[in-house]
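Apart from one protein chain that is not included, each protein chain of the complex appears where it belongs.
Right after this comes chain A.
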Amino acid sequence: MTSSPPLEQPGAGLPAPGKRIPPSVFLARPAKRHRGLWAALGVIAFLAMWEAVPRLGLVRPVLLPPPSAIPQAFIAEVRSGQWTDAIVHSLVHYAWGLVIGSVGGIAAGVVTGMSRRLEDLTSWVVRLLRPIPGLAWVPFAIIWFGVTPLAATFIIVLGVFWINYFAALGAVQAVDRDLLELADAFGHRSTIAKLFKIVLPAASGTILAGLRTGLGQAWMSVVAAELFGVPGLGQRMMQASSLLATDIVIVYMATMALFYGLVDMGFVALRDRLLRWKP
């Protein structure tokens, strides 16, 4: 307290060149090689605790089957052909719902974002329709399409549509006006030219983020949409749970997690390729 602080010297906060950076600088960011290790350790600890709870008799195995019981249930489910059946059905719903919802949502969002009048025209309709959850549309889905794949797809489309609509709308409205002026100055004056040369590339980052959210949202909707009896993974989970076959329920939960993980990984790779121009 009594001694005066040392005078600040140029470069005083930086380590001398060639000197090892003291670890304290990186307190908030642990060394990279340890991070994968810690992640694996977390998964192992999680599985071990899960295994312990039913085995120690804290919970009856029928209410929470241990993870060691899952592979066996999985093999049985695959052998019976039900797993493949359910997955194929669900993937078809997922893919169609995702494609229709995303393309529709992005197109509607981009067009609305480019037209003030259209935005005004639709603002209250959007405000009224948006908060209605996908599940609330199930009665109409059944009335309109019956208990069919179309009904399940419809529910998925609704969830995906809004996410992409709002992402695209916001992204288009945030496009830098200066870039649109640039397009004018260099002869690209038509709306179509501006759309493809400026608006879509400038909005691509946010639109892709919306698409990614939709990829996850669509899986949630798949289960919800199939709970009312359309063949697929959701329906199979309902059957299994009514028979208290909890291990089979977990098989499908894990299946979904795996598929989502794969789809998301693929999408992130594609996105990074598309957005490689970002600093």
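Operating definition for what follows: contacts are C-beta pairs under 8 Å (C-beta built on N, C-alpha and C of every residue); 3 or more make two chains touch, one makes a residue touch a chain; residues count from 1.
Throughout what follows, contacts and distances are computed from a predicted model.
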> Which one, "Ethanolamine utilization protein", "Alpha/beta hydrolase", "ATP phosphoribosyltransferase" or "NitT/TauT family transport system ATP-binding protein", is the UniProt name for the chain you do not see?
Replying inline: "NitT/TauT family transport system ATP-binding protein"
> Which one touches the absent chain: A:Pro61, A:Gly104, A:Pro201 or A:Gly229?
Replying inline: A:Pro201
> Hey, which of A:Trp38, A:Trp124 or A:Trp277 is the one touching the hidden chain?
Replying inline: A:Trp277
>> Using the document's definition of touch, tell me which of A:Ile100, A:Leu179, A:Leu195 or A:Met220 contacts the absent chain.
In response: A:Leu179
> What chain A residues would touch the chain not displayed?
Replying inline: 178-179, 181-182, 184-188, 193, 197-198, 201-202, 204, 277-279
